[in-house]
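Removed from the display is one protein chain of the complex; every other protein chain stays in position.
Each chain gets a letter, A and B, in the order it is written, and its residues are counted from 1.
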Amino acid sequence: MSTDPWIWIMGLLMLGIFSFLIKENPFYRWVEHVYVGAAAGYGLSMGYNNIINQAWDPLVVQGKLIYIIPIILGIMAYARFIKPISWLSRWPMAIISGAGAGNALYGATNSSLVAQVKANLLPLNSFNNIFMVVGVLAVMVYFLFSRDQKGPVKHFASGGRMLLMVTFGVSFGNVIMGRISLLLGALQSIFGKWLGIISL
Amino acid sequence: MSFWDKMQKIDRRIIYALLVIVVAFPLIRPLGLPLSYSDTTLKFFDEIEKLQPGDRVLISLDYAPSGAADVHPQTVAVSKHLIQKGVKIAFVSFWEAGPMFAEQIMQPYLDSGELVYGEDVVNLGYIPGANSAIRSFGFDCVGSAPKDLNGKDTASMPIMQGIKDCRDFDVVIDFVMGSPGTAAWVQQVQGPLGINLLVGSVVVEVPASMPFVQAGQVKGLLQGLRGAAEYELLSGSAGIAAAGMDAQSLGHLLIIGSILVGNVAYFMSKKQPKNNKQ
Partner (left out) sequence: MIKEGTRTLLAIVLLFAGVSYYFITQTLKGKIKPYLRRIAGLDAIEEAVGRATEMGRPIHFSPGMDGFCAETFAGLSVLEYVTELSARYNTDLIVSIRVATVFPVAQEMVRQAYLTAGKPDMFKEDTVRYLSGEQFAYAAGAMGILHRYQCAGNIMMGVFYAESMLLSESGAQVGAMQVAGTASLAQIAFFVAACDYTLIGEELYVAGAYLSQDPQRLGSIAGQEYLKMFVMAYLVLGSILATGGVNFLQDLLSK
């Protein structure tokens, strides 16, 4: 059994979170608040470090004057707390949204559209290839919204929906596998690091 | 209430308790169930095997403690293999908690003198800005991370000499549990620069990563804890992931059993009223 008080705190907090599985209770609620508070504190410290490393140091220590522009934009984001000039906070938001969209434009078009279409232009000479191409088309038909799904289109779209459900089933299985890994990690910490029943 | 109705309404706490017992038991008494290798793990392993001593690899740690149980064992197994091969590693992170995991991996090797910091390994720290940061780092590594985690200049470090953009790394590996992650690396860096990208992912994200593997944008993929276990066995150093595979298999059996019982009970209880009427 561990003699490190931090390991004990870790173990007890884990049990607190797990106690939710029995019922919502004051112990869980307490741990929940500790967790939210600790995460807020960690976020605050990272935020402070980011301001120092990404803004203050480059501008003041390294003398990179170009950093004045993002710093001013960053300060403008806080204008929302001062009613008469709260409109100023929309500018940095607009720049963040615009830059994000612009950045995504090339990457998303190239990697998620062109490369994927290219990978699906398959010769229809095997069952797998035919299934792949027809499957992609069926799912795309399901996601057409400008027409009511009637007649043969409805059947084709239903096929697409079924394929989606199969994918979700696979996904569900994967997620269960992931969740068991997380439980496994928690139990390894409790039985290994805390109680010392198993060797890690 | 009939037997089948009862089977549908098993108290969830009983299932939780069973799951904990079933997962905990093989941790204490391992069963040694066999394990097969998936194609994506073999491809991942082959890419690493091609590396020569002195080659440089970038490892991006894009995960947090909440998902670490599924992905961190992958990072441990791959880093260990790379270090054994004499490959140099630069760690970077676009998730706040990432640098902490890099420290955990590096520290024992630095303490034992097996690795020299700045020469064999470096922790470039956390770079905020998500997708934009990944793009910026991809195109200008030193410019986007001028200082390492401890505030030292990276430009003067031997490991970073000659590194302009991510193409200068022989392999880039992203260990990931969400966003920003695989999609950002593929869209922002792999697509424009054509880097050699490998991914180690929490199993939840695997279906989302598969199209990138199929299109050849990601060369190899480790899938959750199982991927880590497969990699540990392939590289000849069984560790914490391989030890957990028995527990995972038994956990899956319990879940499969629960799904079967639930579905059989559902259909049987639907059938019963008809029988009563007759």
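Basically, a residue touches a chain if its C-beta (ideal position, glycine included) is under 8 Å from a C-beta of that chain, and two chains touch if they have at least 3 such contacts.
All values reported here derive from a predicted model rather than from experimental measurement.
Novice: Among the chains you can see, which ones touch the chain that has been omitted?
Specialist: A, B
Novice: Which residue from A:W8, A:W56, A:F131 or A:F168 sits in contact with the chain not drawn here?
Specialist: Final answer for the missing-chain contact: A:F168.
Novice: Looking beyond the chains shown, say which of A:V36, A:V60, A:I75 or A:I197 touches the absent one.
Specialist: Considering the complete complex, A:V36 is the one touching the chain left out.
Novice: Looking at A:S19, A:N53 or A:Q149, which residue reaches the missing chain?
Specialist: Among A:S19, A:N53 or A:Q149, only A:Q149 touches the chain that is not shown.
Novice: Please pick, from A:I9, A:I22, A:L105 or A:L195, the residue that touches the omitted chain in the full complex.
Specialist: A:L105
Novice: Spell out, residue by residue, where the missing chain touches chain B.
Specialist: 64, 66-67, 130, 177-179, 202, 204-208
Novice: Over the whole complex, note the residues of chain A touching the chain we left out.
Specialist: Residues of chain A in touch with the missing chain: 17, 20, 24, 29, 32, 35-36, 38-40, 42-43, 80, 89, 93, 96-97, 100, 105-106, 109-110, 113-114, 117-118, 120-125, 129, 133, 136-137, 140-141, 143-149, 164-165, 167-169, 171-172, 174-175, 178-179.
The criterion applied here is as follows: only the chains that are shown with their structure count from here on.
Novice: Roughly how far is chain A from chain B, centre to centre by C-alpha average, rounded to an integer in Å?
Specialist: Taking the mean C-alpha position of each chain, the two centres sit 15 Å apart.
Novice: Provide the residue numbers of chain A that touch chain B in the complex, in ascending order.
Specialist: Touching chain B: residues 21-22, 42-43, 46, 50, 53-54, 99-100, 103-104, 106-108, 110-112, 115-116, 118-119, 167, 170-171, 174-178, 180-188, 191, 197-198, 200 of chain A.
Novice: With touch defined as at the start, can you tell me which chain B residues reach chain A in the complex?
Specialist: It is residues 12-13, 16, 19-20, 23-24, 27-28, 66-70, 96, 126, 128, 131-132, 135, 147, 183-184, 186-188, 190-192, 202-204, 206-207, 211-212, 214-217, 223-226, 240, 244, 247-248, 251-252, 255 of chain B that touch chain A.
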